[in-house]
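A single protein chain has been omitted from the complex, and every remaining protein chain is retained in its original position.
Let's turn to subunit A:
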Amino acid sequence: MRALLLLAALGAVAAATTENFVGHQVLRIVPSSDAELQKVQELQELEHLQLDFWLSPRGLGNPVDIRVPFPSLQPVKAHLEANGVPYSIMIEDVQALVDLEQMQMLRRRRFVPLSTSTFDYTSYHTLEEIYAFMDLLVAENPNLVSKLEIGRTTENRPIYVLKFSKGGTNRPAIWIDTGIHSREWVTQASGIWFAKKIVQEQDEGLANILDQMDIFLEIVTNPDGFAFTHTSNRMWRKTRSKRSGSLCVGVDPNRNWDAGFGGSGASSNPCSETYHGPYANSEPEVKAIVDFVKSHKNIKAFISIHSYSQLLLYPYGYTTTAVPDKEELHQVAKEAVAALSSLYGTNYKYGSIITTIYQASGGTIDWTYNQGIKYSFTFELRDTGRYGFLLPASQIVPTAQETWKALEVIMAHTRGHLY
């Protein structure tokens, strides 16, 4: 008996009356002789029994299903037994099944995956769904994955980082963050995919990396902003901090770092999308990472992921002065982009931030580079403007897959050139 049919079958009755179905049973009879068939057909005449035929008598060998109200159960069964008509109880308690089905329907509407294998990587998710995913991942892979709370947002949401580690103490590490700008939805979605990829990975490349290094992955770097893109404004970029004296909300978390802070390439206007904030690290989302990086002391590669434009960038953004490691970073970027393109032919450009896009001060990887994290990179993922921030969900997995190829190059290079 298909569960959904139950409510459909009851639908008319349930709608017409306010009765419930406690104690009602559904009996099935398969008449195998004319005599049996006749006895069943007789039941149809007995209106006082209030029988509800879900499958009416049609002929020999065809099942007859009857919903029998509780008060009629004893007389009906007595009638059938006295006449030697075999029956089976298909549903012991109709109301119990209705209740169960209602509950399942509610769950189905907000499908709650029970494992990361049933999680839908091909669609965009809410903050709650992503946080639930993290817990599932940790529960399924307790020896590899743990969840760290590195701080709280302005609106007091927890800020989580997943740690992938095969052991050791404070191993050299790779940091990846997505979603620092909340409207860049393909990045958080890719972060989820990366997390699953890391635990699934069978091949040598990643295994080699994890033998020596830890990976830290912050999937929702700007939780307040992300929640806001779901509830109020899909195009929200900044944090959600409020300052007295201004009607405008939020600070650009990629202008709030202590590298050329407040210089050209950021705005001092709180209403601007590139507002740098009142002082460096004013945003708890930024400060949490700063504190983490400073206390860890052993991060060797730092990759901050944005969209859109299809670019792979290295420092600096705040000054035209080239970084001392420019040649090496340029070469790594070149290889990473080649690997990325090899999958779907997606065209990326690469270079320093200031030459490739524009001057931007107070940026993440400028700070991390100046902290001594040589392999500091920023990605701008798909696309180049056809959909921009509103990238169709069908492109999440291809984007994540090709980006992962580039990340593998960066991670392998880091591992092969530890410093």
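By our rule, contacts are C-beta pairs under 8 Å (C-beta built on N, C-alpha and C of every residue); 3 or more make two chains touch, one makes a residue touch a chain; residues count from 1.
Keep this in mind: contacts and distances are computed from a predicted model.
Visitor: According to its UniProt record, what is the protein name of the omitted chain, chosen from "DNA-directed RNA polymerases IV and V subunit 4-like isoform X2", "Latexin", "PIGH acetylglucosaminyltransferase" or "RNA polymerase Rpb4/RPC9 core domain-containing protein"?
Guide: Answer from the record: the omitted chain is "Latexin".
Visitor: If I consider the whole complex, including the chain that's not displayed, which of A:I159, A:L217 or A:V249 touches that chain?
Guide: Here the residue in touch with the unshown chain is A:V249.
Visitor: So one chain is hidden, and I want to know which residue out of A:F21, A:Y350 or A:F377 touches that hidden chain in the complete assembly.
Guide: A:Y350
Visitor: Which one touches the absent chain: A:Y124, A:F164, A:F377 or A:W404?
Guide: Residue touching the chain left out of view: A:Y124.
Visitor: In the whole complex, what residues of subunit A lie against the chain that is missing from view?
Guide: Subunit A touches the chain not shown through residues 123-124, 229, 233-235, 237, 248-249, 252, 267, 271-274, 309, 347, 349-351, 355-358, 383-393, 395.
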